[in-house]
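Working notes, beginning with the structure itself.
One protein chain omitted, others in place.
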Amino acid sequence: MSFWHTAQNLDRRIIYVVLFLVVTYVLIKPIGLPIVVNRETQRAYDAVDKLAAGSILFVSADYGSSSIPEMLPAEKAVLRHVFRKGLKVIAGGMWNEAGAMHDLAWQEVSKDFPDKKYGVDFVNVGYKPGAGVLLERMISDAHQALLGIDFYSKNFSDLPLMGEFKTMKDAKMVFAFTSGDPGEKEWVKMVTDPLRMPFATAATAVAVPGQMPLLQSGQIIGILKGMGGAAEYELLVKSPGSAIAGMDAQSATHILMVLFIVLGNLGYLMTRKQTT
Amino acid sequence: MFAKDMVATFWMDVLFCAAVLTMIARSRAGKRIPAVNKVVGLDALDEAIGRATEMGRPVHYSPGIGDLQNAQTLASFSALTYVARKCAKFDTTIIVTNRIPSVYPITEEIVRQAYVQEGKLDRYSEDSVVFYSSEQFAYASACVGMMNRERPAANVLLGGFWAESLVIAEVGSQIGAIQIAGTANTHQIPFFVAACDYCLIGEEIYAASAYLSKDPVLMGNLVAQDWAKMTLTVIVLVGALIATVSPGANWLATLLNR
Partner (left out) sequence: MRREGPVIFAAIAGLAVIISGLFATDALKVVKDELDQWYLITTAFMVLVGLINLNLLHVRKISQKKEGWGYSIVLLAGMYFFIVFGLMRGSLGDAQYGWAYNATIVPMSATTFSLLMFYIGSASYRAFRARTAEATVLLLSAVVMMIGVVPIGRVIWSRLPDITSWILDYPNTAGIRGIQLGACIGGMATALRILVGIERGHLGGEG
């Protein structure tokens, strides 16, 4: 069997092993490739930066534990930015792991902001069922829609920040971390378009192309595109984290996949040439 | 009278419904309706079921992981009806896997009815339709395990799919199954194109009920859909022209946003 025939019919296990080895090596020994902030990330950052101190930002975790590597670093970076600006955060979501994701982010970020208090600067209302129906109800009565208790089963009456947040109209902006449905479409349809509210997202890389029409129409101000967007935001808030650390591995993986694709195509073309 | 910004939406809905009802009336009156293009993926269903029958291996069908609110899941039921009847007719084992508990009783009833209509209720097995888990990747893992054990010769994935799509499709490719996939979720279409033999893109899955049944009423409905698309295309072209020739003029956008 010729080399080119083998090249176009590589055993997939070889691909898996090589991928694993390269990713592991680069994670252990990073290269330090420069990261440049793109305009969509900058727009999202500027939108948060423009908010006045004391404004309420609604942060929505519409992702599950499988998307943690892309979404959680983005959420932590955004929270750092928000706390530095003196903004307040109501954290909820349409996915059933929303509360858990916010809890992970808050537990880590709050260590760097000891002056920020739960219930005063940040409230995790967790997941409540209903998706688009939930969002629609939050426009008229957020407390009733959110069932009056937070993720830790505390009553809203015990949380001072909830006294300032009675409906979605009390929030100045929505920042959604989305990895599927329900996600940004529900936010645009039910809340941000009707209320003409600024809306930014952090999306998993595969979901980004689907959000581009909303970005171009101005219904989304800015998008953090996957782990790259999270890394750029970490750069903007000057708090390097796991997203920046993972970008070298992502670069290496993409290059390796391209090399395999090129090898496969060379094998195909050379074999076809030999046959003709 | 109208809710905020709903005037244009109302009139467009009325026009669309009028087009659909007109085509339904024409079809019922026996009048000629335009022919529909071939949808290669749907034509391949017979080939896939035939292959599974010859090899004596099952057909795996997944209606996706969307819930009943999702139009893709509803569209998938039509294709499942067709596939289940063919499998019942040719005594081919069918395995329908479900992620959503509310979808499971419907798929179960569809498959059971298919066997009843073919007069083979005794051949129907309760293990044909299973609910695995509401958790996305638990469902994907269960599908992968089932596919490795049962080695289906045909893998039909029609409905709303998300990140688990490539896991299921790639394992289907590894076991050598013929794969027909379709979803309207734009972020998963590339994965299906890469991993499957046939891929229905976007609204092609909504054509399944009409295309497979060849029912004139449903075919008429399909034509009305195409009229609506053509109308939207014209509006887009007009808007693009206006934006190019006179960038400040936004009367069309204002009209559509009323």
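For reference, chains read A and B in written order, and residue numbers begin at 1 within each chain.
Everything that follows uses one rule, which is that a contact is a pair of C-beta atoms (placed from the backbone, for glycine too) under 8 Å apart; a residue touches a chain by one contact, two chains touch by 3 or more.
Only a predicted model underlies this, so the values are computations on that prediction, with no experimental measurement involved.
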{"item": "Selected from B:Leu45, B:Val59, B:Leu80 or B:Ile178 as touching the chain missing from the view", "value": "B:Leu80"}
{"item": "Options B:Met55, B:Ile175, B:Ile201 or B:Ala243, residue touching the unrepresented chain", "value": "B:Ile201"}
{"item": "Where the missing chain touches chain A, by residue", "value": "8, 10, 12, 15-16, 19-20, 23, 33-36, 38, 64-69, 97, 99-100, 103-104, 126, 129-130, 133, 150-153, 205, 208-210, 212-213, 216, 225, 228, 247-248, 250-258, 260-262, 264-265, 268-269"}
{"item": "Sites on chain B contacted by the missing partner chain, in the whole complex", "value": "1-4, 6, 9-10, 13, 16-17, 20-21, 24, 67-68, 71-72, 74-75, 77-78, 80-81, 100-102, 104-106, 109-110, 112-114, 116-117, 126-127, 130-131, 133-138, 140-141, 149, 163, 166-167, 169-170, 173, 184, 186, 189, 191, 193-195, 201-203, 205-207, 209, 213, 217-218, 221-222, 224-225, 228-229, 232"}
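Basically, only the chains that are shown with their structure count from here on.
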{"item": "Chain B - residues contacting chain A, complex", "value": "4-5, 66, 70, 136-137, 160, 162-163, 174, 185-188"}
{"item": "Chain A residues touching chain B - in the complex, by the definition given at the top", "value": "12, 64, 66, 179-181, 194, 204, 206-207, 209-210"}
